[in-house]
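Only one protein chain is missing; all other protein chains are in place.
Letters are used for the chains, namely A, B and C, taken in the order the chains are written, and counting of residues starts over at 1 for each.
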């Protein structure tokens, strides 16, 4: 492809390409009825960060569950009803006061769908994929998470079949909170590791 | 830049951008009269592969010139009137029956303007820049130059200030030819090293 | 494959833009590609997820870098349905009413190493130094680097074979920890990178 040999036929729009593929397969009866709508429904409603938040809150409040989660996250999540595609083998990354984990997939954008939900745009961006492995500390700072130099930042690149969630340190000031209230502190960004659970000042 | 934050203002065309820059500098009287037209004239008429062809043909027929060319290509070319920008320090790459040189600039597209002319589109293409250093033999074959395995292919990457020309082996069947007739065998592609001088069957 | 998709450590990209209250899908066509992965991989057994990843990596580099995420998914899935003979490229372009770029050709895959070599947690390992043009889940930033095994994960089909649709031996993957400074001298202070690597990508030290 040289500078002065541009293709003459215009590119079809993204939507037109996606819909053309669907229509071509549909005509050959290769797509079961309502398959795409059902998939979208599951992706929008069943795979969600509230699931991961539940897992984290339970690990904070139930030492036996925490132990099972660390030993076998896949079955610990399944206990709570969380399993499915891109969750066939899951692992929890345990933060400590001196170790913070953050997840990326530099080669594509693999994510633990059943417990985190589909990944956000920023996670799929070339900016995040290229930068976080090399400049973790300054990038996290740009994204609003300023960690002390004494904390090791461990970037976990999802390059094979393990899917991860971050188990953050339970924040101070949450003593006696219910599992549900604790879960409300955990967002998708916390589960990926670009944010920490924030206890509201008024709590 | 994420997937769903596309800029709203359309990109100005390449021509509009180039002309806008020119107009902005012109208005501030920063561009001497006829500067761009004069530059284009020199680039289109003075810097040309016929200069390099002359250098090669003379090196084939004049052993003393060849020696001066190998020792100091810049001044040997200057003898013939060839010098100028991107020709401040030039070097000849001497092919032998078992060594073939080919020139690239993987980082941008540096070329010895005064003796080769401005580089062709293919030389500036990402295809050539990425592939020739790693797959020299098969890429040259794709481009029409099939060298025997016994010939070392030496790819020269123009990463600093030396500017190169390839001095090919004088082809058999050219005994007694004039310098001018020999020069007619040498194209820009021969001077870069992606082609060899071809003696016409009818010669 | 040392392609443009292998982005870890590449310089030049700007700020990461966060979107608040981001929807799962931004446009109505976006679920199509994802859903069709399952049609192709689970229902029709036409291809594997590894082949999908490889098809996306085989996109023309300029197309890869200017496409959106879901565009890449659609492109990879479409490329595989064409390559496997379910639809033709012409039909897709006719229906789309314009160009529908797919992927560049597949090259040969690489079977897993035989015999296998196992590694234990705590062991220092070295990532292979060699180059493979096909599908690989070994990012180039760890090529030839040494790290420490943190964990051995279960066996999964070897990606560099599975990505090419050839028989793929199941072998463990290892979570290997590298000091970021060993990967890039200008890397962040007190930072490590864990990469999940198939056994065949690793060597004894």
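The definition used in the following text is that a residue touches a chain if its C-beta (ideal position, glycine included) is under 8 Å from a C-beta of that chain, and two chains touch if they have at least 3 such contacts.
Computed from a prediction, not measured in an experiment: that's the story for all the values here.
Asker: Touch partners of the unshown chain, restricted to the chains that are shown, please.
Answerer: The undisplayed chain, in the complete complex, is in contact with A, B, C.
Asker: Which candidate, B:75, B:96, B:159 or B:178, sits in contact with the chain we can't see?
Answerer: Candidates B:75, B:96, B:159 or B:178; residue touching the omitted chain: B:159.
Asker: Any idea which of B:52, B:87, B:117 or B:197 touches the chain not displayed?
Answerer: B:117
Asker: Can you name the residues of chain C that touch the chain not displayed here?
Answerer: Interface residues of chain C facing the absent chain: 1-4, 9-14, 57-58, 60-62, 64-66, 104, 129-133, 184-187.
Asker: So that we can see where the missing chain sits, which residues of chain A does it touch?
Answerer: Against the missing chain, chain A presents residues 1-5, 126.
Asker: Which parts of chain B are in contact with the chain that was left out?
Answerer: Residues touching the hidden chain, for chain B, are 1, 7, 9-25, 28, 30-32, 35-36, 39-40, 43-44, 85, 89, 91, 104, 106-109, 117-118, 120-122, 124-131, 133-139, 142-143, 149-162, 189.
To be clear about the criterion, only the chains that are shown with their structure count from here on.
Asker: Taking touching chains as linked, do they make an open path (line), a single closed cycle (ring), a hub with spokes (star), an all-linked set (complete), or other?
Answerer: If you draw each chain as a dot and join those that touch, every dot ends up joined to every other.
Asker: Measuring from the mean C-alpha position of chain A to the mean C-alpha position of chain B, what distance in angstrom results?
Answerer: 50
Asker: Indicate the whole-number Å distance between the mean C-alpha point of chain A and the mean C-alpha point of chain C.
Answerer: That pair's centroid distance is 17 Å.
Asker: Residues of chain B that touch two or more other chains: which are they?
Answerer: 1-4, 126
Asker: Counting only residues that touch at least 2 other chains, which ones in chain C make the list?
Answerer: Correct list: 14, 17, 19, 26-27, 62, 68-70.
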